Structure formats: C-alpha cells, structure tokens
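Have a look at the structure below before the remarks.
Shown here: the complex without one of its protein chains, the others still in place.
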Amino acid sequence: MATIEIRDLRLSFGALDVLKQLNLDIAEGEFIVLLGPSGCGKSTLLNCIAGLLDVSDGQIHIGGRNVTWEEPKDRGIGMVFQSYALYPQMSVRGNLSFGLKNQRLPKAEIEQRIARAAKVLQIEPLLDRRPAALSGGQRQRVAIGRALVRDVDVFLFDEPLSNLDAKLRSELRVEIKRLHQQLENTMVYVTHDQIEALTLADRIAVMRGGVIQQLADPATIYNKPTNLFVAGFIGSPSMSFLDGHITSAGGAPAFRTGDLTVPLAGYDGAVPAADGRAVILGVRPEHVTIGPDGAGGLPATVDIDEPMGSDSLVWMQFAGQTLSARTAPGHGLAAGQQVGLGFDPTRASLFDRDSEQRF
Amino acid sequence: MATIEIRDLRLSFGALDVLKQLNLDIAEGEFIVLLGPSGCGKSTLLNCIAGLLDVSDGQIHIGGRNVTWEEPKDRGIGMVFQSYALYPQMSVRGNLSFGLKNQRLPKAEIEQRIARAAKVLQIEPLLDRRPAALSGGQRQRVAIGRALVRDVDVFLFDEPLSNLDAKLRSELRVEIKRLHQQLENTMVYVTHDQIEALTLADRIAVMRGGVIQQLADPATIYNKPTNLFVAGFIGSPSMSFLDGHITSAGGAPAFRTGDLTVPLAGYDGAVPAADGRAVILGVRPEHVTIGPDGAGGLPATVDIDEPMGSDSLVWMQFAGQTLSARTAPGHGLAAGQQVGLGFDPTRASLFDRDSEQRF
Amino acid sequence: MVGADAVAGRLDGPTGPRPRRALSRRNVILYGTLIVIALYYLLPLYVMVVTSLKGMPEIRLGNIFSPPVEVTFQPWVKAWSEACTGLNCDGLSRGFWNSVRILIPSVVLSIAIASVNGYALANWRFKGADVFFTILIIGAFIPYQVMIYPIVILLREIGLYGSLTGLVIVHSIFGMPILTLLFRNYFTSVPEELFKAARVDGAGFWGIYFRIMLPMSLPIFVVAIILQVTGIWNDFLFGVVYTRPDVYPMTVQLNNIVNSVQGVKEYNVNMAATILTGLVPLVVYFFSGKLFVRGIAAGAVKG
Amino acid sequence: TELEVTHWWTSGGEAAAVAEFAKAFDAIGHKWVDGAIAGSGGTARPIMISRITGGDPMGATQFNHGQQAQELVEAGLMRDLTDLAEAEGWKDLVNPPSLLDSCTLDGKIYCVPVNIHSQQWLWLSNAAFEQAGVAVPTNWDEFVAAAPALREAGILPLAMGQQPWQTTLAFQVILTAILGPEGYTRVFGDKDAEFAGGPEMAEVFQAAATAREMSQGSNVQDWNQATNLVITDKAGGQIMGDWAQGEFQVAGEVAGEDYTCLPGLGVNEVIMTGGDAFYFPKVDDADITQAQEDLASVMMSPETQVAFNLKKGSLPVRGDVDLAAANDCMKKGLDILAEGNTISSPDQLVSPDSLSQINDLFVEFFNDPNLGPEEAQEIFAGLIADAG
Partner (left out) sequence: MSNGKRPTQLFRNLSAKIAAIPMILTAVVVFVGCSVWTVVYSFTDSKLLPRTNFVGLDQYERLWGTRRWLISIENLAIYGVLSLVFSLLIGFLLAALLDQKIRFEDTFRTIFLYPFALSFIVTGLVWQWILNPDFGVQNIVRGLGWDSFTFDPLYDSSIVIYGVLIAGLWQGTGLVMCLMLAGLRGIDEDIWKATRVEGIPMWKTYLFVVIPMMRPVFITTLVIIATGIVKLYDLIVAQTGGGPGIASEVPAKYVYDLMFQAQNLGQGFAASTMMLVTVVIIVIPWAYLEFGGRKHG
C-alpha cells in the first residue's frame, strides 16, 4: 500500500544502456505487470526498484520517500524470484523467519507472522520440510510467503511462475490474483508470458529495449496496441499482419492489399486520408470469420489447420500473405480449400508502415 | 515412411521401472506425440526407439525389421533434441555434413542433400555461421536439418521447442507440421506441452508413470479423455471437476452435487444406473454458459475474472466447488455476482470416483 | 521349452537387452589399457612399500620389485623414531607433530581468508576488485624464488621471521590465489537470486556469508581443504626457509634423513620415511577423492 | 644456556665428530642444540644466511673458510671475536696462519677455524687391484695405466658421486697435482688467463678427460656411496678429501692394509688449507653471548681439536697438538702440513660467484663427453680472465 514513482531512471552496465530515461508512476494498491521480450530490461528495472542494482541516474520513490540510495531491506519491499531462491539448507520455517530474525523481531511476533502467512498460502503442513523436499508449486508458495511475512507495502515478482508447468502456472496465477485482492498491496510483476500479464494486471507496461512502449490496462493493450511491436507481442495466437495501403472505396477509406479491398468503416481510430499511404493492417484471429467460398467474403485458401482442443486455428493464404483465424474445432476445413473471409474493421488495428504507430 | 512396433517394452534403471510392458504401434507416415508430465518416461521411450538405451525386455521393430539390438545409426532414424545438441565449433554446414561425411557419401551427394535441407528449412543464408551466432529458432532448425539430411524414415523429436519463447514456438510448430505434410515421414514427437500435442499429432499417446494412458487422435483425447488424469492434463484452461453422485431425475440419470442437480440426458457414453454411485463430472470451461441469475441456470457466484485478451476466464463458486467458464471478454461480470450456469451434458465427461475411468 | 506359453504372441528374433559379452573386444582393450596404466601408477608405491619392508641385505641383492622374503618393520620403526640427522636421532616423529602444528592453523586461516575473498569477489563486486584479483591470479604463477628473499625481509620487518605465525602467513599468502579463484568460481555459480533474496531479507555481508553461503559450499570446501592439506604438508621450501630447526616440518625432516647418508644408503628406511611422510595426504585423497573430483567440477572448470 | 648450532655434517663420520664438540660444550654447563641440515653446504648455507639476515640468528653456524660469510661480516651481523682470540693467543697457535687470515677482516677476527681439510687425496682399494692382478699404484699415472685391467676384472676404475661438488673437487685436485702449487697460484691467485690457456693447463684438461672416462658407469649420488664402492672393492679408487677417511674408519678398514691413500695424487704432495670455521651471529642476549664465547673457546681447545679431528679425519688447526692416535694417512697429511706445503683453497682466493661459474664448467666437462678438453680450456681461460 504505497505508491512507486520512478523518475528519469537510467541504468547502464558499462557501455550498455539498459534503461533509458524511464518514468513510471504506480498507484497505491495497483498491480502493475512489466511485460516484454527477453533482455528488454524488465528484471533490471525491478532490481532497481528493489535496490539490488545501483542506478546510474534518476530517482526512485516508494511511498513518497526517496529511496534511491537506500538498502533493499529498508525500502519496504518483498521480492519473489523465478528460481524461488529459497535457502536450501533451511527448513521452510527457517526460510520464512530468516528476514524477520535479521530485523530482530520478538519470537512470538515471528511465530505469529509465519502462522498467518502459512495459512494464507496453505503451506502449514510443509513448515518443517526442506525446500528440496517440495514440489515446484510449493516452493513458489514458500517464496511468496517469504515476502508476505515481511509485512511490506510493495511486492516485487520476477517471473515467479516461469519455472512451473502450464497447469500449476494457471493455478498459482489465480492464487496470486486472489492474494492481491486480499492484501491490496502494491505489486510489480515481471513476466514475459502475456497470459499472465493480461489476467493479473491492473495496468501493463510493455517494454522493449529498456523503453516502455505502452502503459495501459489489459483491454486497451489488447485491443488498441499503440504500435506494431505491442500488437505482435500481445495475443496468442498472435495477430496477423497484412501489408497494403490506404485507398478510398466509395468515399470511405479502405485498406487495399493485392487486388483485394477491405473497407475500414467504423475503424476505432483516426484513419488517415486516402492518400495511398503504406500501412499494415493487423487482425486478431478471433476477429476473422470464415464463410463458404463466394458467399460475399474475401477469397482465401486454407493452408494448415491447427486443432488446439477448445478451438482450432486455421492458417490461410490471403492475397499472397499468411493469415490465421480462430474457429470452433471440427469445422471440416481441409488444406487447399477455398473460403471467404470476413473482417470486423471496428476491432482491427491499422499501423503506419514507417513509424509502426497505430492510427 | 516406416512403421514402428513396440512389443512388451520394459526398461528399468536399476530398481526403478521406468517403462512397464509398453506396447505401441505406429503406422507409416504417422505423426505420434508422446505427451505426459515430467518424468513419466517419454524421453526414455524415445531413447529406446533410437537405440540410445538398451531395453530391459521386449522388442522394437522399425519398418518391419527387428532392430532391438541394432546400433542407432543402423535404425534409419534421425533425432532432434531439446538442447539442439549442435556441434558448437562447426559451421552449420559442418553440422549438417558431419554425419554424411562419416558415411563416406560422395561430395556432390552431400552438397545436394544439404542444399535441399537448407531450402526446406530456409537456412540457406546461415550455412557458414557457427551455432553460437544463431538465434534459438535458427538453431532448432539446423538441428532438424541434421536429421533431415540423413534421409531417414523415422524422425524422433525430444521436446524440440521447449527452449524457445512462445512466439517462436508457435511459428516452428507450424513449420514442423508443414514439414511432416511435405516429407510424410513417420514422426515421434515428445512434449509436455499440450498445445503442441493437439496441433501436431495424428495420434497422441498420453503417458503417466511409464504407462500409456490413452492413445487416440487429438479430438478424442480432448473430448473423451479416458480417465481423470488425461482429462485434467489436456486442455488449457483445464477442465473443472465437480464431485457428486448419480441420481435419477425424472427417470433419466442425473448428476447431483450439494443440493443441485444436473441432468445428464444425451451424455456421450454409458451412464451407470442411478445407484448413488460416487462420480466426478468434468466440464471444459468453453462448454459452460453463463446466463443472468435466476434465468433457469444453475446458481453460482463469480469469484475471479481472468481476462486473457481474446477470451475471459471466469472462476465461480458452484455448490461449494470451483468451476471456470470461458466467455467473451468484456462481459461485465464482477466478483461476488450471482449468475446462472448452463452445462452441455453431451460434451461433459463423467468419471468413476474410484477407478477414475470415464464412463 | 517350459516358458513357451508365457512368451506366446511375441515375435521371434532379438528380444530384451542386447547381449554383452564380458570379454568383448572393447572391454578387453578398455580395461586392459586401464589396468596397464594403473600398474604403472602403482609401481612406485609398490616399490616403496616392498622396499620399506625388506632388510638391507635383501635390498643389496638388487631386485626392487620382488616382494620381501622376510618382512621386517624395523625400517619403519627406525624412520619414525630412530633415524638420525646430525645429533638428533628421533626420526620423523618430531617433524610429524611440527607439521601438524603448521598444518592446522595454515589450512584454517588460508581457507577462511580465501573463502571470504571469493565471496566478496563473486557477490559484492566493488570498484577495483577485479584488478586486485587479476594481480592475485597472476601472482599465483610467479616462481617462488622471485619472492623468497623479499618476503624474508618483510617478515623480518614485522618481526615474524622464524616464528610459526610467520610460516602460517606465508602459507596463507601463497595459497590465496588458487583458493580465491576456486571460491570465487563456486560462489559465482550459486544463483544470484539467492543472494538478492537474502539482501532483501536484510542480511548483511557477514550474515549472508555465514548463514547462506557457507552451509551450501561443502564441495568446494572439501577441495580447498584437500589442496591445502596436501600442499602445506608437502611443502619443503617455505618450511626450510621461514622456520627454525626446532619447528621443521616433516618434509624437511624427511629430506634430512634421506640425505644424511651414514655409510650405505638405507633405502628401506628412506622408503619407510617417504611413505610415512606421504601418508597424511594419501589418506586424505583415498577417502575424499570422489568429493575432490566433484568439487573440481564445481569450482575449477567452467564450461 | 642453550645454544643452537647449525651445520651440515650429517654423514656417519661427521656426525661422530660433531658429537665431540657437543660433548665438550655440554661438559662446561651449556647445552648444544643441534641444528643439522642435511645435504651439503649448498643446501644448508641459504637457510643459514636467510636466518641471519632474517633476524632470527642461530647461536653459531658453520661456514667454509673464505669469502662465504664476508658480506655478513661487513653488514655487521657477525660477532667480533678479536678479544677472545687475543686473550687465547690464536695468532700464534693457528697453523698455517692463512687459516686465521681468512677469518680476519680489517684486522678483526670473526670466526673460529676448526679443522683443515685437505682435498688432494686418492683413495685406493688394495683388494680391487689384487683382483685385477696389478700392483697398487703409487701415483696418478700408474692408476691411469691400471684402469684397463680393472675394467677387465669388472671393477670400476674411478668411483665418482653425481653431486656437482664432487666432480669439481676431483678437477681441482687433478689441477693442483699437475700444476703444482706455483701453477695453482698463477691460475687462482694471480688469475693469469694466459697461463690458464697454456699448454700446462691443457695437460690438466687432458687428465681430467681421462678421469672422466675412468669414472664411466659410476651410478651413485653421494660421496660416501662412492667411497663405499672403494670400501667394498667394487671400485679401484676415488678422488676425495680427507673426510673419506672417516668412512673407512667407520667400516673398520685399516690404512695401508685395506686401502691406500695418495696425497696430491702422488704427484705433488700439497695440501689445500680449506676447512670449516664457525661464525657467531650477533645477538642481544647476554647469556647467549657468553655461551658463544665459551663455544669458541672450547672449539679451539687442544683436547677438542684432537677428539674432533680424529673422528672427522681432518687435520687440527693448531700446530701444538699431539696426534699420536692418528693413522697412517693422517700422519702423511700432518707431515705435509709440517713441511709447509700448503696452498690456499679457491674459496679463499676467488669470489663465490666466479668460483661457482668455474665449478659449473668443471661439472659440465666431467659429465658431458661431448665437451672436448680444448673447448673447455678455452672457456676456462675466459672465466679466469673475468674472475674477481
């Protein structure tokens, strides 16, 4: 329950500028997810907030206090790591109490905090085991517990779930979300898994090369990605992109690729004047509809069908480019089959080819 | 283009029985995926097929030939590893040609095979680079190329994509699928990622503890899992399970949990006589419909909403148990809200509580 | 065939594990080579033991490889407690205890310093640390001869020349580079997140060292202890240059006994003395060789 | 008072001799703490020097006569014994006087010479020659002539240990024997390079080459092992200093009967007055200072001189002692000494550094058959020209 303000943060390792003039304001109790490809500086930013890296320039405020030069332990933060980072030679109880003993809290207080955290995380029966005797999910719970007992205002998570298998990941995801609703702490959560980002975040900061590309709530990020990078990075199966240019069809602006024209009426954004400008149209697979050939749709050829259980992803050739559509399974489409496509312009995104920005 | 038959295969490491009396028939040109949790013996089985492990008992036939005692190189197989296992100090060309040179193939033949493989995998521009100078996806492609140039009938893949990030993974998945369509080789593919299994396989063998639980095509596996384990393992977000027992409602069998009854008319399977037998009902999130409270649906309370971009996963409390439903995003459901649920019994699965087998 | 029914339904042909002949050509070559080489390595030990158990007359007969006809432990007794150097005739026994007195503080001190150094270098990099470390590593390779003399002067200036403390310091100094390198590499391989977690938990430099790092570095400590025990025990040069005769270590005593030729060379006594001197490190190796290899893998060799 | 004394006398005869010192010293109420360092002077000296310069000096220490300790003296690390020497009148006692001269620096005396070592001896096994059917030689040339017969009989003509100082010694002995005292002084005293390159010297190298041949197949390390070959009649002879006598004695052999000794190889009967001396590092402790003085006095006393030198096989430094108990060989030595046929040892004439270079040459020459006498002589002349 503290704000975090990051002002003009710069961090370089030698000649390598990892973070460049980064600004970020996090409200009290907010759940912020830092999302981005590997090496974009997410962990670096998190470590700066935690005080584990010395910043090269700029300031960090936590709860209104300038903590730029403070020790990690004095910043009121708890941190959870991808590799759990449990102390292997201590029992779970030892792991939980280590930080508290360092603070010289009274024994009773320590006991009580551990009991509470163990209850919240349902790890009571594990308290006397060593980390080696725990499963991955249990370890991660203990790691969270270690942050929990410290009674801090800010939780920092560095890819806490990446080492777990898909099933556990989705379970713990829900637990973390529930934990946040319960504690109402400020949380900063690093991941490169977009599902985690979308499901957990109040706001997502999509990063690339040390710069925040877009900072917004999940729906906005998903539906109105600010540029090509964000659009391609978010969404799985990912957005299909079609190269083309703007024309006008019957007065209204339209997108033209090859010899096909897609009307853009109702596009949620400022479509540029129909000046032949080179643009890229991005459509998410779930917004593409497939009809029978010739029934008014745009002509395409089925390429490959990927059944994914709950849905099926159909890859098609469309005007010489590849495009995917999500359909219900068992649609009976065979490779090579001709189909008619439909787009919903209100849910598509249009990007400038040069600047890669969304209109 | 060869069949694989595995007869009563047994393999133990000392006292640990990893594979127990395993039988598996793979047809010519089939794409079989071995799927299962970590440590279930997938890699072990693959290594047995490859001849890299000496079986404890049983036989392996490839292309109708008993190869149980043959050297890996004589089995007509190619293998691709999770860690790529490229020879780091050789160029890509060197990696591809090393095995061929060893077979003393004429130079021209080697050149030609490399050229063909490079073309298929689109790695022509990389031929003179070292693996260290390649990205993960490119490395994996080279690793596949190394199997490809050997002109073998059977391809074995051991989690070839697990080291890659989500985006690359989905791209390469499509490529492998395309490769299979093009080459029509027999392929055995190990993974613990169910999306890979569902999209790639002609048939999936779900394994657990060295035993094949179910061997069937993806749709069957997804829709009619043979037991609780398979049902829970396949599908993401995963199937919800409700504890209850069988009653009869108006003559027809029904599922009763708490004080709620779910009719089972139209269930795809043999529902046992209404004898109060303890059962578990499994429903996939996409087969749960959410309506307004009181409108005929079964009463439930919304717990957490997980927006996942293209869809939203809603977790609910239903008769004291947890259940999830997949809906379109932006449904406007808030935590604590009362809703009415609908199930489609034709797409649900019913398991015996004791044997955990599907009816 | 009794079990014919049981295997009904199976196909014919190779079944089960590939048959392996114990005497396959590969095995013959492999084990043959190994055994021959092992014999070569064992030969000197064998010669030492056998010779030390013979009487002088038998040795003069000349075959060093033949087993003793008449086993005598007299040479051992003599080497341990009777052999003379000059006027001192108490054999190796005195040197043994001196060695122990030198060994224990030297090993403890050098490992303590080196492990803290390695830890500081791996986890608490500060400006210039790498420079000092590089100097240290290069220093490991400077021939001792270059430094013997100036160190005599240094020790004299701080008044520790000739004392046991002085020798302990010398051992710690010369053990430092390699040990620091070992520890640094090992601690670098400990996940950094563990260290970060401990810092967030409020543990300081020493807290992390004692509570987190130490308990998980057994393998590397084993390597360090083995290296130091053998190195210090086997040391001759420092022992002889930096101490005085009443605290001479065992190796110096050995050299004295072996080189104090009284009439004929008493090879049996010399061999017994040699084995006795080598016994401590040998025992250490025989009992912890496995840990040594594992520790080397963890600390010395990085891929 | 306990006094630590370092030395490198560890062979059988030597240790017995040292015990005499210790006995005498303990008898006057002190305690001799023995600091024997095995090996040779080469091993022991560095340790002694570093202890002295390192500020942890022993009570007393052995050095050879000569320039070895000169710098330590110059640096003021050694005790001045002039008062004691004057009180006891060493100047008049010590014979030859050159011994005391080498203990003297700027008119002050810093060491106690304890014995005279003559190196110029050829030790022959009578039994070996008997076996070979030739008469026991009486000089070097006869020995050389007898060599083939010895070989025939399966006997090694010349026993020679592998340690470098032994070959050096042999060479020095051959040189002295052939050149005589004058020639020796011209080479090492005057450093006459021209002479060193001349025909007389060529003879020396020729003789050394012969010795080199005669010692082929001598596979022992230590000098006393080589002596042992002579004692056990496996070798015809050995060129070695008078300390070899101690070994014969310990083995119970009788001079003239079982073995024969030829001083100066039977060619030029001279004795090189090298030997050992004890130095006393400066210490602050008054008790120890006193003990040092007592030890110096004891070492010089006639009784100790006799007892020590009899065991050691060397000659006493005092002209006034009676060595009735001396054996055949030792008497020969005493006679030569009485006649004044003495030369200074190279240690006394040449700096250790130049000497070590010269010695290296001898050693190399002796061990490398490919190095011809002419070539070696040329190098030798060069070294003498540069010597300081």
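For clarity, chains are labelled A, B, C and D in written order, and residue numbers in each chain start from 1.
The definition used in the following text is that a residue touches a chain if its C-beta (ideal position, glycine included) is under 8 Å from a C-beta of that chain, and two chains touch if they have at least 3 such contacts.
None of the values given here were measured: they were computed from a predicted structure.
> One chain isn't shown here. Among A:59, A:89, A:247 or A:337, which residue touches it?
A:59
> In the whole complex, not just what's shown, which of C:106, C:217 or C:255 touches the removed chain?
Touching the chain that is not displayed is residue C:255.
> Please identify which residue in C:77, C:173 or C:218 touches the non-displayed chain.
Only one of C:77, C:173 or C:218 touches the chain omitted from view, namely C:173.
> Give me the chain D residues in contact with the hidden chain, please.
Touching the chain left out of view, chain D contributes residues 42, 45-46, 49-50, 53, 68, 70-72, 75, 162-164, 167, 219, 221, 351-353, 355-357, 360-361, 363-368, 379.
> Give me the chain B residues in contact with the hidden chain, please.
47, 50-52, 71-74, 77-79, 81-85, 87-90, 98-99, 102-103, 146, 150
> If the hidden chain were put back, which residues of chain C would touch it?
30-31, 33-34, 37-38, 40-45, 47-48, 51, 59, 62-65, 113, 116-117, 119-121, 124, 126-127, 129-130, 132-151, 154, 172-173, 176, 180, 188, 204-206, 230, 233-237, 251, 254-255, 258, 267, 270-271, 274, 277-278, 281-282, 284-286, 289-290, 292-293, 296-297, 300-303
Here, only the chains that are shown with their structure count from here on.
> Averaging over Cα atoms per chain, report the distance between chain C and chain D in Å.
That gives a centre separation of 41 Å.
> In whole angstrom, what separates the CA-based centres of chain B and chain D?
It comes to 92 Å between the two C-alpha centres.
> So, with touch as defined above, which chain pairs make the list?
Listed in label order, the chain pairs in contact are A-B, A-C, B-C, C-D.
> Using the touch definition up top, name the residues of chain B that touch chain C in the complex.
7-8, 54-59, 61, 66, 68-69
> In the complex, go through chain A and note every residue touching chain B.
Residue positions touching the partner: 37-38, 165-167, 170, 173-174, 177-178, 181, 192-195, 198-199, 218-219, 222, 232-238, 284-286, 304, 306-311, 313, 315, 326, 329-330, 335.
> Considering only the defined contacts, which chain C positions touch chain A in the complex?
Interface residues on the chain C side: 191, 193-194, 196-203, 207, 211-212, 215-216.
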